[in-house]
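I am attaching a structure below and will ask some questions about it afterwards.
The other protein chains are all here in position, but one chain of the complex has been omitted.
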Amino acid sequence: MANSHQLKRVDFIFRNDNDWEKILSSTIKKKPQELINELISSELKGRGGAGFPTGLKWKFCSQEKADKKYVICNADEGEPGTFKDREILSKVPYKVLTAMAVCGYIIGANEGFIYLRGEYKFLEPELNKAINEFEYYCKEINLDFKIKIFMGSGAYICGEETALLESMEGRRGEPRNKPPFPTQSGYMGKPTVVNNVETLVHTFTIFKFGAKKFYDLGVQYSRGTKLFSVSGDTPKPGIFELELGMSLQDFVYEFGDGDTKAVQVGGASGYLVPRKKFKDAAIGFKGKLTGISLPTGGSMMLFNSSRSMFNVLDNYLEFFREESCGQCTPCRVGCQQLLLGIKAVKRGEKPASYLNKLMRLTETMQLTAKCGLGQSVANSFSSIVENFQEEMIY
Amino acid sequence: MANKLNVSINGFPVKIEKGKTILEAADEQGIKIPTLCYHKDLCVAGNCRVCVVEVEGQNRLSAACSTPCEDGMEILTNSLKVRNSRKHIIELLLTEHNADCTKCYRNGNCELQKLASDYKIMTQDFIELVPLKKYSIDMFSPSIIKDDSKCIRCQRCVRTCAELQGVHALTVAHKGDQMKITTFFEKAMRDVVCTNCGQCVNHCPTGALVEKNYIEEVWEAISNPAKHVIVQTAPAVRVGLGEELGLEPGSRVTGQMVAALKRLGFDSVLDTNFTADLTIVEEGNELLTRLKKALVDKDKNVKLPMATSCSPGWIKYMEHIYPEFLGHLSTCKSPQQMFGALAKTYYAKARNLQPENIVSVSIMPCTAKKFEAYRPEMHDSGYRDVDYVLTTRELAILIKQAGLDFNKLEPVKYDRLMGESTGAGVIFGASGGVMEAALRTTYELVTGRDVPFENLNIEPVRGMKGIKEAFIKIENPLEEWAFLDGVELRCAVAHGLVNAKKVMNAVKDGKVDYHFIEFMGCPGGCLGGGGQPIPTNAEIRKKRADAIYAEDGNMPMRKSHQNPEVLKLYKDFLKEPLGEVSHHLLHTKYTVRKHY
Partner (left out) sequence: MDPIQSLVKDLADEYGRKRESLLPILQGVVEREKYLSEYSMVEIAREVDIPAAEVYGTATFYSFLETKPTGKYIIRICKTITCAMKGKNQMLFAIQDMLKIKLGETTPDNRFSLLESNCLGWCHKAPAMLINNEVYTELTPEKVRDILSGYMKQNGQI
């Protein structure tokens, strides 16, 4: 049974006290190790979807010995149903830039990039203005840190950190073999921290208010708050900062339209939770708290009873089939097989039992695909097919 | 000290060097983990996912080829999870692959076929993707056929063309289900910078890239009583052919090969090594002429360094990438083409044959030779000088089709007039061989003495290093060559086009000062050519090279200018090196081609 948390609205991310200059100059007066410990004790995890502990990432990178290091802000937000990073960059860009500079200070990097997806090109002029002002201030306080925007050109897979690095190096965005990890060998082979936009803003909050304030929110293994992008069949579409660990039932009470049949948590790479399982699910990272725990970049799409789950899955598989980089067999061919497979079952060309074969295929994809895209297709596929099998067949 | 790690593979403890991958560790233990995109010659890709293994504590499987071993790793290479995953992956590959094996050129020697057979993939539950795709076959190139319906997108060909050859004719394009291996703007290979070297062919695991074969055309010619079919065999073929017929790499099968060719029905079985010797005489004189122009006449326009011109892949590469240096190429044709020109003139006359009834066939370790034979300028005999080029692989097919038991054949000698050769001719098949042959002759021509290396083995130009150098000082030359006294002859050897690029860039930038450079398009020289048996790797190429130098060591004559048939050719026909007849039949021009 999930702990029932009231949906506490919090306002760390978008509140703008216009104090970034003060925060920046005071933070870099502290020792890097102290700041890393602060991040580690906050238990902040990456907010882009993968959920790696941020403090550890910055620590590993700072330990690498190299003549050059980089900080990269991953603004290639492309997970269906996610639009929070866009809002952050337009409303509170200075928090992002400050966090990047602090990261640079800690790991020993003097150059940062913002990989901005091509679909957000309209943000570029304002963002450049902010960067100019930011760099001006950095010079004033003798902080050596420059930031440049690198534009993407329409490739969801470039949100994967090694694909992003490949793209920045002028190549196709095909994920790399890991190890080595970007903190060891990243942009141009140098140690690099790649962090999601929201993650960086949370570090700002932690540097400003201290780790405890962040840690006290949320639940075990899922500390702090998260931005949720809510869309679909909801009277309240938009972006909301909420504590992690809330039960999905509470979420639906707040955001559903009274007829919520299912919620897609985490975008097309996430899980579809049917109504009967709302009370068993909580939003957070893997932990012992609940029956299902749902890692997430924050995309929440609500579907009411008028929606066909077949159409939903079909849409997701089309998405993956197109956006896969195509390099590895299980993902490239697997996505095609899954899409054609559910169409064939629906048309009656293949028996319903074929869905079981496809479920086993998604297990293989999860085990063998080279990157998170191929590994995550199983999430939505299995959750939809298991919970709505009748809709796949009739 | 702590350079060894302790891992366990399938329960057995193993000590492995730090930095090795799981694949390498397993291989050392005699455990073969199946692979597709992995190739010893190329960088690790890790995209086919066939080599996945289970590592204790990891919730996903790891690709053995790209995962370095870590201390304490417990690896399972054949657990149920691994087997089931691997079977799925092979099944997936088969759905996007034209699996009509009986109609495929690589039937019997295909890595995907072997995997499907080893894992007994006897049912196909997944949906066939091939009928839904609009795959195309590119048959425009005279050398290579590219069949997209068989491509498993392992990207070996792309990596080969980029890393091994530096040509970059192939690339990966688009993404998702549209991802494919193709050329610039998806043009035919004939219309881009492809040099026809065929390295992509001998690195391709399936039948997606194969040579254009002329087997039926050759059979028809042989069966036609009105035609006199001449065949010439390249030096590298005799140390590669055995691999296609069940023998170990490095087996020398010269005599049996000649016997087989006779049994197949060729009317004259002759040797490209003969014209290799001829090339040395012509090219050696050409080099000395250029040196004289430079050192005596102080001619500023003379093109030095001079570059060899027997590798058609290298020639096409020059024509695309360094057209401003075409004047540096020797004007000598390749031995194949010199042979072709002489076969329908000199040989025809001597044997009383009508040249229009001669069909000239060559057996080459090379796919670019197919392109070379069809270059428009190659008809100086008055007819197409070489009609058909067969690769080593195609010759093996002819032998199998004829039902010959290769191992039972008694060795036979080549026919006369254009079948005699020296050791200098046979080493053309190895990187450094042309240079060594040229030096043996030129040095003696200039000084009257043997080249100062023990047993005439010029070691500095031998071996698999990408770029090799040899500097030989000329002292006390014959009077005619007095201008060379004290001159240090500076020579370089490069094999594999990526090394050719390095040397040419150094020449372009003025960083080096050579007189003579041997360029071979393929790694190892012709013995690693695109038409040689598949598979290929550094170990196999070394064995073939050892065989070539063993052939050389065992020959009674080891210098090109000693070849009696070559001397007879000059006496009866050519008159003198670089003379009028030579000029007409044995020398050629080059074409400027688009850089991109």
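Letters A and B mark the chains as written, and numbering starts fresh at 1 in each.
Going forward, a contact is a pair of C-beta atoms (placed from the backbone, for glycine too) under 8 Å apart; a residue touches a chain by one contact, two chains touch by 3 or more.
From a predicted model like this one, the values you see are computed outputs, not experimental measurements.
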- Message: Just to verify: which one of A:120, A:134, A:181 or A:251 makes contact with the chain not shown?
- Response: A:120
- Residue of B:169, B:434 or B:578 touching the missing chain in the full complex: B:169
- Note on the structure: Among A:230, A:248, A:358 or A:371, contact with the omitted chain is made only by A:230
- Query: Of the listed residues A:251, A:316 or A:354, which contacts the missing chain in the full complex?
  - Reply: A:316
- Among A:179, A:238 or A:351, which one is in touch with the chain left out? A:238
- Item | Chain not shown, touching residues in subunit B | 162, 167-175, 183-185, 192-193, 595-596
- Task: For the chain that got dropped from the picture, name the residues of subunit A it touches.
- Result: 77-83, 85-86, 117-122, 150-156, 167-173, 188, 229-233, 237-239, 264, 268, 299, 301, 303, 307, 311-312, 315-316, 318-319, 322-323, 325
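We adopt the following convention: only the chains that are shown with their structure count from here on.
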- Message: Based only on mean CA positions, could you tell me how far subunit A sits from subunit B in angstrom?
- Response: 50
- Message: Can you tell me which positions in subunit A touch subunit B when the two form their complex?
- Response: 155, 157, 172, 174, 177, 179, 321-330, 332-337, 340-341, 344, 354, 357, 360-361, 364, 366-370, 375
- Note on the structure: Listed in rising order, the residues of subunit B that touch subunit A in the complex are 44-50, 52, 60-61, 63, 66-68, 81, 84-85, 88-89, 92-93, 95-96, 125-127, 129, 132, 152-153, 155, 172, 174-179
